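Of the protein chains in this complex, one is absent; all others appear in place.
As written, the chain order gives the labels A and B, with residue 1 at the start of each chain.
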Amino acid sequence: MSTEVPAGAPAATRALGLGPIGLSGWDGFDPTRTRGRGWSDLWRSYRTAVRLGWEMEANWTDPLLFFIHSIAQPVSSALILIVMLEIVGGAASRELRGYVVTGSALWSIVISGVGGLAWSVLDDRETYRMLRYLYVSPSDFLVVLLGRGTARIAIGAMGASITLAVGIALLGIPFDPGRVNWPLLAVSMVLGLAAIVAGGVLMAAVCLHARQEAWSYPEAVAGALFLVTGAVFPLAVLPSAVQLVGLAMPLTWWLAAVRLALFPDGPSSLAGTGTAWAALAGPVPPDAGQTLFALLVTGALGMLAAAIVFRASERRAKDRGLLDQTTGS
Amino acid sequence: MTGAPVRSAWVGRPTAGPREAAAWSTRRRMVTELRAVRGRAYPRLNGLFREKSWLLFEVLLPFLTTSAFVFVYRALQAPPEYVGFVVLGGAMTAFWLDVIWMMAHQLYLEKHQGNLELYFAAPMDVMSVLFGMAVGGLVISSLRAIVVLAVGTAVYGVTFSVTSWPLLVAVFVLTLASIYGLGMILASLFLMWGREAWHLTQLLTEPIYFVSGLNFPVGRLGLLGALAVATIPLAVGLDAMRQLAFSGAPSFGTPPPEIEALILVGMTVVYLAVARFSLGVLERLARREGRLTLRWQ
Partner (left out) sequence: MSSVQRSVPAPQRERQPLPLAIAARGIRRVYRAKPAPVVALDGVDLEVAPGEFFGLLGPNGAGKTTLIKILTTLLSPTEGEARVFGFDVERETKQIRRIMNMVAGGEQSGYGILTVREQLWMFGQFYGLPGRDGWRRVDELIDALGLAGQRNQRVSTLSTGQRQAMNFARGLLNDPWILFLDEPTLGLDVSAARAVREIVVAWKRAVPGRTVLLTTHYMAEADELCERIAIVDRGRILALGTPAELRQRVQRESIFRIELDRLDGGPAVLARLPGVLRAVSATDEARDGTGEARQSVVVNLVLHEDAALGGVVVALGGLGAQILALRKSEPTLEDVFVELVGRGFEESADERPALEVGLPPAMPAGAHEAGEPGPDRVAR
């Protein structure tokens, strides 16, 4: 038995208040629908992606385990370094204690930021198979990735704050809130986060072309940056050529700026006898202005490079049909 | 079926009937398990040659991470053997990461890809699949360990003074066997815990590095170090290898390497046995809860 649309269907549907093809309130193609709403669309996409990222990052377990997980990594990293300092002992160890804890705490934000966008690409492509649908939606793909990464960065920042608090409360790091340069801290955090996100965009560009096992790549990159940015030891310890590489990294200036803001009297990561900075600018460590300026310039260059590389990578991935394929071995 | 065997694309090994086809000899079972190991190692090994980004991201860059800790000791003007500790720890990190990311976490990924149910529907043991993954990952991990050791030794001037090469090699092998056994236990737990698996895998990196003494002798942790030596194969194996590879360095209160080798033997046996048991139990549990095929859980 077959069912046929009655011959008078168009008239019948119109009589019911439906359009020519039976859809309520729609009389044909509306060309204004193809026009976006600029910033409003971008903000909505970002907001939705942030919410999605938070839902995915925060709902996998109960709050206690979630809290433990969020702080375990940065606190453990800091403890590893503290023990290293303790077993060597001496004046250098005492002096570097605040230095390493700060660097280690802030590094959790770096890992979250560098990894956040990249892991979102891998997750959506391999696990949830949603990457193609995100890509073909009107939302800007990069904006969606930024939103997804924001949740991870927020969790990293939470871990960093708690690690610093533990360091101050339990590990004897000298901290005077009255001496903190709050404006410097605020500006450097904003500029630093932008640089971290740029790093994440670069990693996402790489992961668009990498196979499923690329989960570890962001951490590997963060680990390499750990060496050259003065995160846990002053750049003076490195060979001069490597120091120059570090001076070109926005993360180096970000860490230096945050340390300057939180611990104005603490050791500098950049200056010292025989350092590349001394060779370039003299023995005096960079002040707040110089540090922020360097952070701004290197960060801007980093963001520009990240945007260019990401768009090129996206085009290449689309050209090769990589956006909806699953890999895996 | 009767008559001469039919040779065609559709027929594999003719048997009299399904009951006979289901009755495998012990030899056939063993051979199938070995073939399953080989089969599962194949895509991982093949992947190494087809996509070479791992050379940068899984070998060279991690070497730079290890170098960072070398420079921390240099900034502290630590005794030279501490640099050796970091280099050795950096080499062993590769195997631990292989265990937790490429084995323990892998079943969770396989479920999402739809391969897990095909594995369980096949007659082989899932342990063979895990062994196959381990074999495939061992190539990358070994290469990474060699690079860290060789370049670290050459660039940072590490000198080894090995008291007993046979014992050192034995300890190394036992360490690998026990951490891979622990990895199988984790793989079975991750079958049940789903999405938590990824986050729990992350939880097992830095904290384990800390209690295992990856960058310093675990004996310096006191009671915590003692507990680690008793339970974490990476901790006891690394400590034994340090004592054997740097014979002049102090022991910091941990047992001598011979005792630690025995501890590793015990751990290997226990972990592999527990892995066998837990994979079976958790498979039954996963079948009851429907978690073998439910995605995004």
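Here, a residue touches a chain if its C-beta (ideal position, glycine included) is under 8 Å from a C-beta of that chain, and two chains touch if they have at least 3 such contacts.
In this text, all values refer to a predicted model and were calculated from it rather than measured experimentally.
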Selected from B:36, B:83 or B:147 as touching the chain missing from the view: B:36
Cross-chain touch to the chain not pictured, restricted to B:9, B:154 or B:223, is B:9
Chain B residues touching the chain left out here are 1, 6, 8-13, 17-19, 21-24, 28, 31-32, 35-36, 38-40, 42-43, 46-47, 50-51, 113-115, 117-124, 129, 284, 287-290, 292-293
For chain A, which residues touch the unseen chain? 1, 129, 211, 321, 325-329
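In this text, only the chains that are shown with their structure count from here on.
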Which part of chain A faces chain B closely enough to touch in the complex? 60-61, 65, 68-69, 72-74, 76-77, 79-81, 83-88, 90, 92-93, 96, 100, 126-128, 206, 210-217, 220-221, 223-224, 226-228, 231-234, 237-238, 326-329
List of chain B residues in touch with chain A within their complex: 43-44, 46-47, 51, 53-54, 57-58, 61-62, 64-65, 67-69, 71-79, 82, 97, 101-102, 109, 112-113, 136, 195-196, 198-200, 202-203, 205-207, 209-210, 214-217, 220-221, 296
